[in-house]
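Got a structure here, written out as structure tokens. Questions coming.
As you look at this complex, bear in mind that one protein chain is not there, while each of the others sits in place.
Let's look at chain A:
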Amino acid sequence: MAAAYLTHQQKVLRLYKKSLRHLESWCIFRDKYRFYACLLRARFDENKNEKDMVKATKLLKAGEEEFWAKQHPQPYIFPDSPGGTSYERYNCYKVPEWVLDHWHPSEKAMYPDYFSKREQWKKLREKSWDKEVAQLQAETPAGGPRTEALPPARKEGDLPPLWWQYVTRPKERPA
């Protein structure tokens, strides 16, 4: 269950992962990286059975400070990740599906099967909308949703809430 605060384990694991990533940025060749990654793992494993939370927190703090001092100024970022070279690059080609409703009839006539099927899907969406809203209202806690995850359909014959946005989402790499 996700909460507003990170647990100690989560913080340690996050420190470990980002340390490994920055180590990968420093040690370009894989054998050298594996050597220093093993040393890093050994340093983390040395204190993994620490039961005293005060000491564990101090160790974590020292680890974060060491990470800050030794981080790479240009860490490797995957191209599609935030900050990467092709992040959001194809968003300009991702057109929302409601644009199809604004096509000229002569353009729609070029794809009759597709648009007739689309009308059926739209009717289905109208039919299931009230049930989706009712399910979301029933299942959302009083203080607002805790996560962005949507619940599945609970009853037989129902569609999952907000399925339309998922089904009509644009492709990751629009052609």
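Everything below uses one rule, namely that contacts are C-beta pairs under 8 Å (C-beta built on N, C-alpha and C of every residue); 3 or more make two chains touch, one makes a residue touch a chain; residues count from 1.
Quick note on the criterion: contacts and distances are computed from a predicted model.
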| item | value |
| --- | --- |
| Protein that the absent chain corresponds to, by UniProt name, given "Serine palmitoyltransferase 1", "NADH-ubiquinone oxidoreductase chain 5", "Vacuolar protein sorting-associated protein 45" or "Transcription elongation factor SPT4" | "NADH-ubiquinone oxidoreductase chain 5" |
| Contacting the left-out chain in the complete assembly, out of A:S86, A:S116 or A:T140 | A:S86 |
| Contact set of chain A toward the excluded chain (per top definition) | 25, 28-32, 35-36, 70, 73-74, 76, 79-80, 85-94, 174-175 |
